[in-house]
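The complex appears here minus one protein chain, its other protein chains still in place.
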Amino acid sequence: MENIVIPAINMAVIAPEVILSLFAMALLLINVFVKGESKAYLGYLSIAGIVVTLFSVVSGWGCPAEGFSGTIVQDNFAIFFKVIFLIAAAMSILITDRYLEREGCNQGEIYPLILFATVGMMLMAAGTDLMTIFLGLEVLSVSLYILAGFNRGSLKSNEAGLKYFLLGAFSTGFLLYGMALTYGATGTTKVAKIAAFIAQAGINSSNLMLLAGMLLMATGFAFKVAAAPFHMWTPDVYEGAPTPMTAFMSVGPKAAGFAAFLRVFLVALPALKAEWTWLVWVLAVLTMTIGNITALYQQNIKRMLAYSSIAHAGYVLVGFVAGNAVGTAGILFYMLSYAFMNIGAFAIIILVGKKGEENNNVSDYAGFGYKHPILGIAMCIFLFSLAGIPPAAGFIGKFYLFSGAIQAGYIWLAVIGVLNSAASVYYYLRVMVFMYFKESTEEFGWVKLSPAFILCLLIAVAGVLIPGVLPGVFLDLAQKALFM
Amino acid sequence: MLDNVWLIPLFPLIGFLINGFFGKKIKNETIIGAIGTGAIFCSFIVSCGILMELVGLSPEKRVFEKVMFTWIQAGNFKADMAFLVDPLSAVMIMVVTGVGTLIHLYSIGYMHGEEGFYRFFAYLNLFCMSMLLLVLGANMLVMFIGWEGVGLCSYLLIGYYFEKKSAGDAAKKAFVMNRVGDFGFLIGLFTLFWWFGSNANIWTINFMEIKAASHLLPYGGVVTIATLCFFVGATGKSAQIPLYTWLPDAMEGPTPVSALIHAATMVTAGVYMIGRMSFVFIKAPETMMVVAVVGAATAIFAATIGTAQNDIKRVLAYSTVSQLGFMFLAMGVGAFTAGIFHLMTHAFFKACMFLGSGSVIHAMHHALHHGHLHDDPQDMRNMGGLRKNMPITFITFFVSTLAIAGIFPFSGFFSKDEILWQAFSNPFHGNLNILLWGTGAIAACFTAFYMFRLVFMTFFGECRINSKVKDHLHESPLVITIPLMVLGFLATVGGFIGMPKVMGALPNYFEHWLDPVFELASEYGKTYAHSGAHYSHALEWGLMGGSICIAVVGILIAFTLYVKNTGAPEKFVSTFPALHRAVYNKWYIDELYDFLFVNPCKSFGNLLWKGFDVVIVDGVVNGTAKLVMGFSAALRGLQSGYTHNYAMGMALGVVAILAFYVFR
Amino acid sequence: MLSINAYLILSAILFAIGTIGVLTRRNAIVIFMCVEMMLNAVNLTFIAFSKYLGNLDGQIFVFFVMTVAAAEAAVGLALMIAFFKNRESIDVEDMNLLKW
Amino acid sequence: MEILFFGLVAAIAIISSILVITNKNPINSALSLILTFFCLATLYVMLEAPFMAAIQIIVYAGAIMVLIVFVIMLLNIRSEAGGRTNHARFLGSMTGVLLLILTWTVIGKSSLTGAKGAIDSAMIAKVGHTELIGKSLFTEFLLPFEITSVLLLAAIVGAVVLSKKKL
Partner (left out) sequence: MNEVILSLITFLPLAGVFLLLFIPSENKGLLRGFTLAVTVVTFLASLPLVTGFVTNADYQFVMKMPWIQAGPFKMNYHVGIDGISLWLVMLTTFIMPIAVLSTWHAVEEKVKGYMACLLLLQVGMLGAFISLDLFLFYIFWEVMLIPMYFIIGIWGGKNRIYAAVKFFIYTMVGSLLMLVALIALYFKGMATGAPDFSLVNFFGMNLDPATQTWMFLAFALAFAIKVPMFPLHTWLPDAHTEAPTAGSVILAAVLLKMGTYGYVRFAMPLFPQATERFTPLIATLSVIGIIYASLVAMVQEDVKKLVAYSSVAHLGFVMLGVFALNQMGLQGGMLQMLNHGVSTGALFLIVGIIYERRHTRLITDFGGLSKQMPVFATIFMIVTFSSIGLPGTNGFVGEFLVLLGAFESNLRWYAIIASSGVILSAVYMLWMFQRVMFGKLDNPKNQKLEDLNSREIAIMVPLIFLIFFMGFYPKPFIDKMTPALDKVITQTRLTKPVAAQPQMLPAAMPHEQPGLESPAMPAGQPAMPGAMPAGHPAMPGAMPAGHPK
């Protein structure tokens, strides 16, 4: 019997994941051993963990490295995404505590779970082996199922968790099947090797097995990023999940999905670009259109933002179709700005809500802008950014995405995209219509700002406005984060 | 003096500004009146000086242009704010300032006690300024400022009694109809400018420059189009067919306004404009014919309407339209001098008559007011026998009537006779000559008839007004009668400066004076004139006598019907009720216009608004929104909440995607 | 020698049956079982490929899939229990609070 | 012989899996599923993956299915009342059939192209399947293996959070 030769372990590559996991485990222990009604300290601790991780992540910028026999990698692409995940996690944690207190499901486990989910996302972004990606995705999913159903006293939350779980597992089946077929066609699960093999063996799109594998993987990722027609879980789950988790889910996992999607398709399957481009084209159009158009009808603001997040996935897919530097950088930038604007918007939604009835109907916002002028302005900034109106980051992001498509020659896609944006304006404006153009009918229950909230909102506003007005540095980073 | 020509419009402007801004504070009517009258009088003095200076120059040198500043310069287009003094404009400024001064003076008395006294004088001054700009403008655009400016003032003054709906309507109608004309003017200007620019590379709208280049213009063709457009402008301003209907309505304004604007000055602007551009018009024989025909037609058409009106001012208004027709007839037959001559004499006698009628109305109003009666002070059926109560008014009115009827030796005789003679003898219109002359002659007959009808109804016979108030009918004060006397005098003797050659008693000063202006036109005219047919002096004498006879016939008929046999008109009316009704209702032209233009425009506007804008355009917009919302509702329906459906959607998505790639 | 295609087709059949199960059953647990069946079908594919290709990556993958299945089972059943506590049912047709 | 055996196992697997989705009683479904899993384990053995067959039994049949049956018992779930509408069933079945047709076509039409590895039956026989798996797992796929620990931890925490007594 030979000795097992452990390959070179480059711990630096997985340092962020390790740190974050350790923090999560530590929090679990603390949660068990330290009694107390308020669990806010866990939140702050996890923020500390995230900050530490952030440093660890950022320190890797510009020094690409590979680890664990090529199952994971540290490159700028992954780092950029990891930063997005960490920001999303941190901001969501900032707004979690109060919400849980209000809803009466103040359990400390939520913070480790968020951290685990974040670890999963980071693995998805950094994984260069289908197995790593798959496992990362599962770590993320399993955590998210729980987070969605976290408020177990609430039937809506239960339902959201369960639906998410069933559909997520279902989609996992397809994703796996796709991976299996890809494995069968190429003989490996490592993205780099897949690409190398395809190039070397001269496999092209006539290889149905590879093609089918690609398509099935695409459906799996499409489910994660909520692209039509695999989007249908999104509104229900977003609506039912605890709002801070909705905020988190709408940003982090989506970004993670895109990270993996991009890596697999752009690194492993560039040879099939001609094939998947059209698939993604159709997905993009469907996603944007369905998301936006359905959002028009929504009365529930959480649900509306859920549909809007579908639409945003569509915009991002536009950048994906482009597949060029601009488009891909656009995706990175967009996901970053989307984190700020969407979580910011959800933060406001939490503030407007009350226990039990969350005041999530758009009409509940009547007069909100006058009762709470600063929050109102903040909400406007987020909504305008979501609508893609300058000078908010959302605009620059869309600009970049559509630019990519235009540069690659997909003018019609860009046109459909901008028309969708125009339609989307309507439902974002509707919120403002209620906030400012209508008189308030009743009192707003629970606008009690905690420092955490203020911090979150400040970060969000800054994160929307600074990249909006001075996007240069961010775009530059996004450009540098590309693996091409 | 010539260099100070800009003073002429400036004085009225100053008067306007003072009265306009401070009139309300001044309050004192005498001061306001003095300012207004003084302003125009100053202009008159300057005009006299200019005339003198012009007379002192040799005929070829009687052209002077004063450039104030460049007004518009854009591309090749350049319009200076510049004034042109030549014999023609000299005549016009004399008429405008002279008659203007008199009417201002008159107004002090006439408008006494009116609420908006200051406003009235301000407008009047503004009008004078605009009119002076019009006549002095050295290029079409300055002329156009005046052209529209007088339209504006006419609007303001007609609408002076703005609380009366009819006044407002009339004002608007006047302006809009003028605008129709202005539209033509503009197009004409564009055409001419374009033609010169693109064909001769002469980019100008300056009259003298055009004149210098006019030899380049072809006969007919584009010139016809341009001149016809200009003529449309003239019909608007000068109330010719088909745009005349505003003028009778314009009598809603105070009487001095009618005298100044709607008789003496503004309405003659069209004639002046044709005179100013005679060298262009003459190059378009078709246009000349149109001008002549329209002029003649208007002359007789308006005259017929005039015979049946009972409102004293309305009769005068139709008479004005008719006389303007004469002027256009003159222009159309190439008798520019005669046209301008008639313009001048008409200014005298028609202003005199309007002021006289004003005097009558003033008196009637006063009397009726005294008796607390609400009869119409302008209705001639209420008048009669006023000659005893108002002798000065009567005499001046009477001589003016003689003048308009064309009785020798009153001024109208000379000018009108000249026109008729020219219509008969002009070498341009071939066989149409007799028709033109005949129409003119009949119109002259009608003129004599209805004018004397007016005189007889007003001043002769028995007073038909309530005897209680009869005693309150008094002659107007001096401030009113002095202008009447001056104008009456001018109406009487004004004709002598333009005595026909055949008479030979005096040289035709007027013609000589204007010769340099129309020289070029007559030169161009010769190239297409028919046979230089020479008519004998005898024929001219004969026609002259004939026209006097015609006038006398008209007078006699009037005398018979309205003095001797006063029942006859009613009999006539009862015999031909339809005809009378048609004539009385002005041949239903207003109704026709309403039917043809006004109502369709309104209903079309309504249709466009409520039909197209709201239903179609907004319908498409809102419809798109609704459609999208419908889609939204439908797509929302897919989101049934059932996990199965979601899973189904996913599975179908997978199947579809796979199927597409596998079976393509 | 048995062609690998036989295994692949068997797994395709099982996968399809699993899909049908997910689409037609109402009981959340049964649906989850069907998902497990789909995963197993994929596992079969993996192992068949692994055998055919002569490398073990596929089998390693199966190993992880099983782990995942276990984790999912734990979480999923916990969710079902939580839902059941509130709703007294795990019929997916009863999960219709969130819609439109 | 091998084909026959395969055919038999495959038939059982298919029948039992059909039973899974047709049985009204969840317990019966679960039992049928266990049968399917056994069949699959058999096939794994045929595919020279005995270790996988073993953990298939242990993990799936042994752990997961037990858990499922346990939950079914716990929740005392009765048979589905009525089931879905025929319409929906038909649609679902058709979708599955379509999916099958498609995957079948894909498999049928494609020749396997993947890179061949060094591990053949002889090597498995010589070194042993478990050892090979183990080596691979602890060298090349060490990281995924470690990730499973996080995954399972998260799952455990989740399960605990969702079902622990005190809120």
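Each chain carries a letter (A, B, C and D) given by its place in the written order, and its residues are counted from 1.
The rule is short, and it goes like this: a contact is a pair of C-beta atoms (placed from the backbone, for glycine too) under 8 Å apart; a residue touches a chain by one contact, two chains touch by 3 or more.
Everything numeric in this text was worked out from a predicted model, so none of it was measured.
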* Looking at the whole complex, which visible chains does the left-out chain touch? -> A, B
* **Residue touching the undisplayed chain, where the options are A:Ile310, A:Val326 or A:Val362** => A:Val326
* Decide which residue listed in A:Ala196, A:Val282 or A:Val418 touches the omitted chain of the complex. => A:Val418
* Sole residue of B:Leu10, B:Ile31, B:Val67 or B:Leu186 that reaches the chain not shown, by the stated touch rule -> B:Leu186
* Structure fact -> Given B:Lys66, B:His112 or B:Lys172, the correct residue touching the omitted chain is B:Lys172
* Where the complex has a chain not shown, which of B:Gly15, B:Gly33, B:Gly98 or B:Gly159 is the residue touching it? -> B:Gly159
* Structure fact -> Residue positions on chain B contacting the omitted chain are 24, 69-77, 81, 141, 144-145, 147-149, 152, 155-156, 159, 162-163, 165, 167-169, 171-172, 175-176, 179-180, 182-183, 186-187, 189-191, 193-194, 197-198, 601-602, 604-606, 608-609, 612-613, 617-618, 621
* For chain A, which residues lie in contact with the unshown chain of the complex? -> 325-326, 329, 370, 373, 384, 389-391, 395, 399, 402-403, 406-407, 409-411, 414-415, 418-419, 421-423, 425-426, 429-430, 432-433, 436-437, 470-472, 475-476, 478-479
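Definition applied: only the chains that are shown with their structure count from here on.
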* To do: List the centre-to-centre spacing of chain A and chain D in whole Å, with centres computed as mean CA coordinates.
  => 30
* Asked: Tell me, which residues of chain B touch at least two other chains?
  -> 636, 639, 641, 643-644, 647-648, 651-652, 654, 658, 662
* To do: Please list all residues of chain C that touch 2 or more other chains.
  => 8, 15, 18-19, 22-24, 26, 31-32, 49, 52-53, 55, 57, 60, 64, 68, 71-72, 75, 78-80, 82, 90, 92-93, 95, 97-100
* Of all residues in chain C, those that touch chain B in their complex -> 19, 22-24, 26, 31, 92-93, 95-100
* **chain A residues touching chain C - in the complex, by the definition given at the top** => 130-131, 134-135, 138, 142, 145-146, 149, 152-156, 158-163, 165-166, 169-170, 172-173, 176-177, 179-181, 183-184, 187-189, 235-237, 239-240, 297, 303
* Asked: Mind pulling up the chain A residues that touch chain B in the complex?
  -> 163, 166-167, 170-171, 174, 208, 211-212, 215-216, 218-219, 222-223, 228-230, 232-233, 235-236, 275, 279, 290, 293-298, 423, 426
